[in-house]
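With one protein chain withheld, the remaining protein chains of the complex are depicted in position.
Moving on, here comes subunit A:
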């Protein structure tokens, strides 16, 4: 990042020392100024280097997190003996035993299992526990049921299996190597800064060499020419700028952290602003990552449940007695329980023991009915059959809380079609009706409708066991099933979904208007993915997929004109069969894209596809599986709550609240910082000309040197630092979220207009103003401007101690030198005063300052104050320190450049006025930076 400038400054420093060496060899009493200057330059280089190193050091080593995931111990059967050994000692072919709660020690092929379920979410993104058995079900190792993966967790049951892969050769290890294999691409801002450094270095080197040649051909001594060269380099390189940029970025990073975006890589702050495509995960980012009851169906009617984060507003009709029965089933036929000790936690935030659907039902009923555990206590559970994948239902028998009713209540829930099979009646408005064709049909319509919303549907039924057949003392036997499981009474359906976060639809709309394409990439089923995409606006209300059109027009999919569809849902399987060109075509042609059932590798392919479109891609993710894509993306965004360590490590940014909406605020900050950096750079570049001109004039016209190199450093690293940082606090000029993301290759940070306007317009005006102060000081001391021309040689001759001024007075060398320093100080003050005007005009690029508000950004005024105070300290406090070559300046000289400062302001207002009046005109094209 600092390469270009560092080299220039190193060259400058060495030239200084060489110059001193030559001076010293000819004159032992040569002044140490050049040594100081060289040292200061090296110091600047080193400081910037340390800064850069500090940034580098912060970028983390992704592999370390994979090391941390190694399970400590594994139970292995060797020599027909069970042994516990460290997991890294496992070899392929070992037989291992894993029980519920353990981490899987390696990739394992299941030999036998008992009710084993694993949590693969970190690997595949599937949030539901996956059953594992010895059955081979799929070609794809990620899909088949008989492989357990390294680093995933066995939630329940036990499994015995044979190790098939260890360490780096495991699936997860493969992903890890994918992630570490993806090179760190340069961030857009790094590219921009490099571009800027090239421009400035180019200007510095070419002017330096040009004037070196001019100086030599003007018969200056080579040593002098070298010193000129140093001056030109120092004047041209904005020493303080890179530090300023870093500080500016970290200020924004801090601001973003307050809005729940934790930025790990500073440069990512801006990357987010130039993002044109966001590939977002579904679970947890767009959704709340918890199953929630979304719809109910009873009394032949679909009711909508409130799915917002706090769940408080359940408005569906609860008066029907069907609901009373349904609620009872929901409450009783449920094994989930709240973890103890959470009395003060809001219901929706309580931790639950049990699987996701049961937890959803538990919370749903707790919200509506109140204390569920109390209700369960009153309706003592007699016996139960837990859910299993062969039965596909769950059943329990309870005593009722009605003391007069001695019947047992059997409640059952499960897959709707299985439940319906077991029923002969259906409850409508609290009364049992026989289940006939037509009611079955309404059931199916409702079931299909809810399923079509991507929701997981459960059916509920019950049966009051007749008291005569099943007296209170009856002993139920689960294995014998000595109770009826058919001819039950169907009560209702309930569908659950992981609902979108309430802030997401808004955020997606904002992205749209900001020209950012939001693509959903998920491991979930296409239907669910599409449903969520629709509900958050990733697929907007009025756009259709090819399938939708086919369905609407009732024609086969092949006959639909691809161009009519704005949206598309692509599954991982389809993606597998696609060539890169086809993928590019999809990415380019569809505005609204959902990728479902995708694998980690595919996510990477999608990201690369987007990058081929010259897009700046942001990727969100939480699982280990996401880390390659996070790393590959221009900006990887990991989830702070749900995210795995690997994901967080691979990411450039961590969303502390896992909320997609926070990304949008991040984008806004990122765009603002780009604009503000532009202003900062324009501000900083301007004075370069004012610092450079003195050297050029000095060489060509032979005036006493108007400003010293040390003085220049005091501007670059002193008075200008705080003001340029202050520009980072500037508010946006217009709604930055209503314009397109900047084009990576066209909208540069430093463009031609900016350079020309800063250098040739304002910079030149500033130089003139500073020269005015300089000439004033000399003239009022006796050296009128015309006497200064070609005075350089005599002026700097130590042995001329009676140099005559305009009035016939004679000056010793030291008296002249002191005047020269006064001239430095005057020139410095001239630049300083005009930099204040420069700072004010840089607040906006298009709007008038008065539209923007002169006092809205208070930090600017802090900057101006700091500028003046540092200037006063340098002039009046340190005026007596010779090495710094500042002197006490007469107070009135501070005001000499004011007319020029005002001119700068007026000129810039005129520029902005014409830009606003004639957008797209010649003026706009040439003057807007």
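Here is the rule we go by: contacts are C-beta pairs under 8 Å (C-beta built on N, C-alpha and C of every residue); 3 or more make two chains touch, one makes a residue touch a chain; residues count from 1.
The criterion applied here is as follows: contacts and distances are computed from a predicted model.
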item: Identity of the absent chain, which is to be given by its UniProt protein name, from "Sodium/potassium-transporting ATPase subunit beta", "Alkyl transferase", "Peroxisomal acyl-coenzyme A oxidase 1" or "Integrator complex subunit 11"; value: "Sodium/potassium-transporting ATPase subunit beta"
item: Given A:54, A:136 or A:814, the one touching the chain that is not displayed; value: A:814
item: Given A:308, A:582 or A:611, the one touching the chain that is not displayed; value: A:611
item: Full-complex contact with the absent chain, from A:89, A:114 or A:882; value: A:882
item: Among A:765, A:788 or A:915, residue touching the chain not depicted; value: A:765
item: Missing-chain contacts mapped onto subunit A; value: 183, 605, 608, 611-612, 760-761, 764-765, 768, 771-772, 775-776, 779-782, 784-785, 799, 801-802, 804-815, 818-819, 882, 890, 896, 899-900, 903, 922, 926
